[in-house]
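Below is one structure, written out as structure tokens; the observations come after it.
A single protein chain has been removed from this complex, and every other one stays in its place.
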């Protein structure tokens, strides 16, 4: 549930030159502006909406991403005399907008973020502007006191971090809106992106999926390192894995597929479930994916009829796992997924895809030092890896080696299911 | 915790004449307008703030009071052709803004009222205006199709109901703000009212309270009936009670008094507490009244230094009871309080005063028929009676026979303590 | 839920003479022996059975009653040299067998009493014998160092206390056995007592109950004091109460009566219930009295067919109150009950009868000093009074002024319902 924030680590270092700084300044402006675009369709009262303890209100996301830049980049820069005139937020705000960095200090309890009606949005937006201006001031400084390689790396990290929160903001909002009997509409755009993403390139939805085979063997996965661009440290180091022959489905499981599972008693047959998952089914009364409502589904576009051919979404890992067992298949390991990701339709931009892999460190993984990297590996227990990206993921944020993760009972993120199976045959040529 | 709503009952009937209707129209306008004044100091995000399950957000209070008029007065009036052109709220709103009237239909879960970011405040305010206009339309109709006596009674009830929610809105807001580390300020006015109310007429604060004695005997309490003005049905019928000689303190227990209790180990000595209260002390970690913070206290005016001479407030019944035991006294019964209320300083406008009396029906009490009165007596278990009124109570809403009530562990309302004791002597002549 | 233990208080003092001591010695022997008879039908494993946090295992009841005598009588007597050769229990046992006397020291958590497989029963029984012998030693001492009046009073109290626990032991056991799918049988005797008790003298079961009327007025209730025999201090002082005219049913509500309530939707109609009771119905899924099973009922005699004419039992106060409302009646106040108890069939020995009265101190009530009386009034919140006695109450333990009490949601004690109603007429001559 807690969200990952990677660190530059040892593998990733932004080169320190003017071109890099200028490019970063431009991307920063775009990313920060995009966050504001995301809240444009909201009513004022929506800004504090927190549907559950795992989610955060929109205003909190705005504050937290800003706090990240202020804490890790601007305050040190101010102390070092690299920037001037920057007025940080009141001291107490640090307590409010820290997410889980223990080294930075105590923090406000997560389940009570929705109670932070103050500071008002106007004050938060003014702070965002001050921070943006100070970041641009730092980046535009061409002299020796300009941003260090370390600072450029932290800025890149802050940018990636804000992109993560852009996705979180939308999925948290969907959770919050889903609890309102009025079934509010946020905006039609995300659904339109989803529809166009899953439809092309088609992988034969509505029929038995085609399978892409691989002969297995000793393969390499993980991010190749700095030269290949930004990555979070949980993606490294690149390492060898032995795989048995396998095949992986070329499309995601559809609403229609999943409806057949339900019709076949899927939610009433304990033999299909992990023991822990079956307990969740009983206790939470699961009978369908989270946002199914009759023959409709709830989304950021409000309540709409469900498309049987569209990929099923908002499933827990337990449901994905049970479905795969019912279908005579299994979930892919993250290594299998990564190996064939470039050849798989619907790998990116549609739905995050549950894997069979618990979220654990790669061999040789070492968390970075300092507060930013303080806890990068601290979520590596009792969670499962998802791969790919979804229609809420900001453009350019996806990556073949990206490791997303959630607890196996979570359902509020845009998760989907891709099947895999053991294969006796060699891969097709 | 749930709030009382009385009904006209059999005892109370508004006379049906033009003067009554005009006076009601004017009071209605004032009361409805006052609710809007109460939210003027708020930020938009405050409108959905719900600090705990027992409290409700400001916007909900606005909607609920409006729903009351629409449901019990306007919809029947519209159906009867008494008013025209009135556009009720969408059907779904009835589900959102019903508080606990089972006969009217299902309702939204109370603990999730803070999740109702929609409908937006603008829509709620527009609805309020439509309702106000329709009420005035009904009241201004002079002909035979004008408001019936029953309708006038319901309007009076709706007005009293809205006044109750004005007080609730403020105490709920205080609860919500108290959970924000920024310690927000609502407005200075309520604290000013409190200060001027408890200071006059002085009852010798800072010293041992003076005691007002009464010889007891067979006395009468309860509301005398319709001729004496509006009352909630839990105040009736007037009935006889036998009292032993007693004395009652002329002032409320002060912060200084209570600090002495704490200094004497009051929160650490189980022998002073009801068993259930001692469990509450342990489980909730009580060490002082709810809003004490160091030598300060939190209020709607933010955090301010505590005045030792001011009445102590925001105490549970358990704390009031334990204090009284420590002080060698006891709480007054509601009959004792009512009997001497007119002679007691600080009886009204300062703090509600806990009594020793469980909230139970008076002998001969009969709840009114129909949805409005559906459940008037349904809160008559496991709660204790408070008497008087407080600085948040709207002017004119207090009454000597008024029976307020809360669970014995509640602390978020403006409660205080007045002591009583048995008396051997006859009352002074 | 916690059980009352009264103290001799000021009103009650046993006279100090040899006759009194001898009579007490004899009764003590009988009462202590009766406890052992109660566990005779049990299997060894039953001795630690604790079905829920509110109940205690049989072995614990044996230990606790013994601890009471050791702590309040024998240890002081040993210290004073009144007895010799007495070997108290190991120090640690005091922690295990203290129920709620804070002044005596810390105590083992109530919900974990079932985990006390040690000390084994043999050790507890040996301790009982040592304590009994020492008590007889004290009581048989004729000289000036014999038992003081205070000690005789404590012995009488310990005896009454043990009788209370004899009833508790059986109702706790019924709760524990009720959770075993094998539906164990304890013994047929209690059911036989119940059957013979409710059948005579008959009050016309199976028909509309006859009503006994009383004109009301200024009456006296409460125990008249020491000369009239033992009483717990919550029964005193005797005091005046004003009553309006009323009538009270001559028989208890029967299973058949209650079945009609259920058939009429009693458990599905919120308008019949206290708000708090309705919440209990929802949360706990109540659909019938606690031990109803189909057309049978579970009792200490195992599962047996339900007799429609027998009084309904194991009801919460909420169910009793809802039934009374449905029947167009109400529960009697404890004053009403006490006033007519001697004329009412089925007043004693059948079922405890819920009253409309919250359990609160009588006017002028003062708890006794010292550890024994430490907390006598500490249960006087959020509980309701029951009057009479039941078929599990040891012979001779019942009393017209006896005030039993439980929380309004409790159902595991032998509770029943007697109706009352307001009466305009004067009492029949």
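Think of it as A, B and C in the order they're written, each chain with its own count starting at 1.
By definition in this document, contacts are C-beta pairs under 8 Å (C-beta built on N, C-alpha and C of every residue); 3 or more make two chains touch, one makes a residue touch a chain.
Remember, it's a predicted structure, so these values are computed and weren't measured experimentally.
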{"item": "Omitted chain's touching partners, listed by label", "value": "A, C"}
{"item": "Residue among C:62, C:116, C:241 or C:419 touching the omitted chain", "value": "C:116"}
{"item": "Listed residues C:79, C:182 or C:263, member touching the removed chain", "value": "C:182"}
{"item": "Option from A:39, A:126 or A:274 whose C-beta touches the chain left out", "value": "A:274"}
{"item": "Chain not shown: contacting residue from C:92, C:145, C:195 or C:395", "value": "C:92"}
{"item": "Residues belonging to chain A that touch the chain removed from view", "value": "2, 100, 102-103, 218, 239-242, 244, 270-271, 273-278, 317-318, 321, 356, 358, 360, 363-364, 374-375, 378-382, 408, 422"}
{"item": "On chain C, residues whose C-beta touches the chain left out of the figure", "value": "43-49, 51, 59, 92, 95-96, 108, 112, 114-121, 176-177, 179-182, 184"}
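Methods note: only the chains that are shown with their structure count from here on.
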{"item": "Chains contacting each of chain A and chain B, listed by label", "value": "none"}
{"item": "Distance between chain centroids, defined by C-alpha means - chain A, chain B (Å)", "value": "47"}
{"item": "Separation of mean Cα positions, chain C and chain B [Å, integer]", "value": "38"}
{"item": "Intercentroid distance (Cα basis), chain C paired with chain A, Å", "value": "60"}
{"item": "Multi-chain contact sites of chain A, meaning residues that touch two or more partners", "value": "none"}
